[in-house]
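First comes the structure, then the notes that go with it.
Every protein chain except one is present and positioned as in the full complex.
Moving on, here comes subunit A:
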Amino acid sequence: MNLNNQIDNYCSNISFLSLFISMICYWLIIAFPKKTFFLKFAHFEVSLANILLVYLLAYRWLKYSYFPLSNLYESLLFLSWSLTTIQLILEFKFKHKLIGAIASPISTLTLAFSSFFLPKYMQQVSPLIPALKSNWLIMHVSVILISYAMLLIGSLLSILFLFLSRKNKLNYMKNNNLTTTYNDTLILKNEDKLNLLSNIDNLSYRIIGLGFPFLTIGIISGAVWANEAWGSYWSWDPKETWALITWIIFAIYLHTRINKSWQGEKSAIVAGFGFIVVWICYLGVNFLGKGLHSYGWFL
């Protein structure tokens, strides 16, 4: 039993350390763009942390035979894993250093909070209470946590956008290569209005745009589960209400992008507000300690 706890501890400590190192590497690479070694090392560290988190979660799943999402500690681990996974996918697709620079601090802090600030008794494994004995547990909680991860990264990018557009100094326009030739193609016009700011804006829009359907599916699966278990798909529980508020805020964000004049700063402010709302919805409500969701609270 002690050895198992030690393995748990080693895993979470090493993954925290990896994430912390990767965070430093990303910041170094922003400061010294030429040293590509830092970037490769950062990628390695994030991947290492990701694998260790998978191991931790899988270990708990196999040992205690229920999907590891029944208390706050496990959900925080799952959230850290989602954040690192999404960060890796995004970096692979868009190859933008700023993604890592933004996402790694938040993964580090989440993991640090779960490992070092949660009291030990909340990290223990305990048998599932009857209300959680359902297949809906896996579907609902995992989808919601993945959506939180996406919405957090997207809104962080919007906050970065606000920060950069205020400063207005970082404006590296790519070269308007009017006559690049690749074999037999000639780029006649490449109006790279997509400079850094616009890139971040569009990227945050796409990430939030993907997180929003996941949040929808998560909330609805929670409602259907509640109906199958207790006969009421919506009971204005604080957690449910805050999930609705989060959904509404991000729906507002997506709609501000329709109007061309609202694009840019105004929608980024909404997304930045959404960042705070997601945290209140996830952690703030648990610590108020009332309602159907008070499974991991201390008051």
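Keep in mind that, in the parts below, a contact is a pair of C-beta atoms (placed from the backbone, for glycine too) under 8 Å apart; a residue touches a chain by one contact, two chains touch by 3 or more; residues count from 1.
Just so we're on the same page, contacts and distances are computed from a predicted model.
Selecting from "Cytochrome c biogenesis protein Ccs1", "tRNA-splicing endonuclease subunit Sen34", "Mitotic-spindle organizing protein 1" or "U6 snRNA-associated Sm-like protein LSm6", the unshown chain of this assembly corresponds to "Cytochrome c biogenesis protein Ccs1" (UniProt protein name).
The residue touching the chain not shown here, chosen from A:M122, A:I252, A:I269 or A:L283, is A:I252. One chain of the complex is left out; on subunit A, the residues touching it are 93-94, 126-127, 129-131, 133-134, 182-191, 193-194, 199, 202-203, 205-206, 209-210, 212-213, 216-217, 220, 223-224, 227-234, 236, 238, 241-242, 244-245, 248-249, 251-252, 255-256, 258-259, 285.
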